[in-house]
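For this depiction, one protein chain was excluded, whereas all remaining protein chains were kept in their positions.
Up next is chain A:
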Amino acid sequence: MPMQKKKFQSGEGARYVTRRAALNKLQLSLKDFRTLCIIKGIYPREPAHRRKAQKGKSGIHILYLKKDILFLLHEPMIWKLRDLQVHLNRLRRAKGMHQKDLIKRYANTIPRVSIDHVVKERYPTFIDALRDMDDALTLCCLFSTFPKLKSIPPNLIALCRRLTVEFMHVCIAARALRKVFISIKGIYFQVEIKGQTITWVIPHNYPHEPQKKQEVDFYTMATFADFYSTALGFVNFRLYNNLNLYYPPRLGTYNAEKLEEEILEENETSDRVAALNLPLLKTAEGVEDPSESELDLDTFVIDGDEAKAEEARKEYEKVRKLKKLFEGLKVFLNREVPREPLVFALRCFGAQVSWDETTFPEGATFAETDETITHQIVDRPDLNKQYISRYYIQPQWVFDCVNARELLPVEKYFIGTTLPPHLSPFTVEYRTQRYVPPEEKALTDPTVIVNKDQELLDEISDNEIEDIEDDKKESEDETMDADDEDLDEFDGEMTEEKLAAIKRKQMKVESGTPEFINKGKLRRENHQMQLLKEKMIQKKYRNLYKSMKSGRMKREKEIKLLKYKRRIHERTNLETKRAEIRARRAQAATLM
């Protein structure tokens, strides 16, 4: 008799296990299992056929892959977790029995579960680790703002603070910041390290709000923070080493006496480091500064696509300029301005920063009375005492400059003025074909200058009035030009023939004539080629192509119409204003 085939011994039923089964297999408590899964990066799965995966049981159970669980079985951390459980039981018992010496001993010797090797496992390469830093930084930044909470180990909060400050220091040293966005949730930062973009959020500087317990599971998040902080620590170490900096960071003016003064508790950061204002000490002198480093990009292109290469070159040039954006500026922060994000953003581009000593005790390098200060960042409607030698601007200027990648004119950001809108640098423009009014263009592209009516009116003299009518004629001429080109083509052929004839006659070197390109002919040829291409389109795609084309035409038409309307509007506006001025002048003349 053949072996009887039993149900769920192969296929999907054998591939999954429920959480309860996993707990039995691993001999762990649910709490420990959760911790282990988070740290090892093993998540529950949804099977294709739930009924089969649950071995015929109905309902929805939390399922794990059996192979994942078997993988966990080999983890040396499990033994540590069990030891920890035993230790905690002893401590609990000692507490119950009021054995003070035992409590002290057990509390001081709680075994630490080291997860260094897991970091190594989960991020096999450094780039992998960098890619996952988004979450890590957001979580660490958040945890560093927490007060001491019951469900979070106090050590972790201090560690998170330390690591985020260290990471910011690295970004400053590497000049890695690329984008900033102030949202109502918090401040988004994007840095570029080793070609990887890392985006994270820093919460606004407000007191901690107690969370509702039902919303977020603190214990789970603390476990995540534990893992991410370890990963971030090693990433920091590597980044510091790459930049030839000491880790843990040492400040430029390092001396042993001062260090001894500030005896810190474990994982605490000193105020001097947290100020972000002093350069870090380097392990080796004479190493190239990341802001100075230059890359000689190849001017030739390897495989075609010249436009792409050109774009990349332009982007590189922009970034190179961006790195030195605020170089030479001396900025003073007023009391009401959020210090940390601003110092970070300014120092990332080479500015010198200082602040009132009352806001943050250490790290202020110069006083407000310093005459060499170029900008003072203020966020209040008015200031009593103002220096003439500096600009008083609002904090948005800094962030807008970073996003625009150049120093914006300060007029719009002066103290007390209503600010222009703060745009998000993270948006991706999908629809390219749409009407963009010049005002909007000016927001993103500062080279475009919106002609203000006021300016125009100031320049108006009686002679200029006729100019506008000339403009009209010119625009008409332009349309005529296009027709002319078609005629040119005729002449071009003639000249070519003549030249050939002359060449044949006189066989001697002559000064070269510029190559004559017949634009009209070229255009017509291109058009014909296009038509031929269109004919080659397969039948099934033809309708799609047609609709695309018609859509494009429609949008173009719309844009044209809107532009035309705008022109008319501007012109009528101008004319009415001029009429007013004329009337006023006439009145003045009569009065005279």
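Methods note: a residue touches a chain if its C-beta (ideal position, glycine included) is under 8 Å from a C-beta of that chain, and two chains touch if they have at least 3 such contacts; residues count from 1.
As a convention for this text, contacts and distances are computed from a predicted model.
Participant: Quick one: the chain not pictured, UniProt calls it what, "Ribosome biogenesis protein NOP53", "Glycerol-3-phosphate dehydrogenase [NAD(+)]", "Podospora anserina S mat+ genomic DNA chromosome 2, supercontig 2" or "Iron hydrogenase large subunit C-terminal domain-containing protein"?
Facilitator: Options "Ribosome biogenesis protein NOP53", "Glycerol-3-phosphate dehydrogenase [NAD(+)]", "Podospora anserina S mat+ genomic DNA chromosome 2, supercontig 2" or "Iron hydrogenase large subunit C-terminal domain-containing protein" narrow down to "Ribosome biogenesis protein NOP53" for the missing chain.
Participant: From the list A:33, A:247 or A:392, pick the residue that touches the absent chain.
Facilitator: Of the listed residues, the one touching the omitted chain is A:247.
Participant: Which one touches the absent chain: A:4, A:358 or A:418?
Facilitator: Of all options in A:4, A:358 or A:418, contact with the hidden chain holds for A:418.
Participant: For the chain left off this view, which of A:83, A:217 or A:271 is in contact with it?
Facilitator: A:217
Participant: Specify the residue from the set A:336, A:357, A:558 or A:580 that touches the hidden chain.
Facilitator: The missing chain is touched by A:336.
Participant: Would you mind spotting which of A:54, A:164 or A:236 touches the chain that isn't drawn?
Facilitator: A:236
Participant: What chain A residues would touch the chain not displayed?
Facilitator: 15, 43-48, 59-63, 65, 67, 71, 74, 112, 116, 119-121, 123-126, 128-129, 132, 134-135, 138-139, 142, 155, 159, 181-186, 188, 199-201, 203-204, 206, 209, 211, 213-217, 220-221, 224, 229-230, 233-234, 236-238, 241, 247, 266-267, 336-338, 379-380, 394-396, 418-419, 421-424, 426-427, 443
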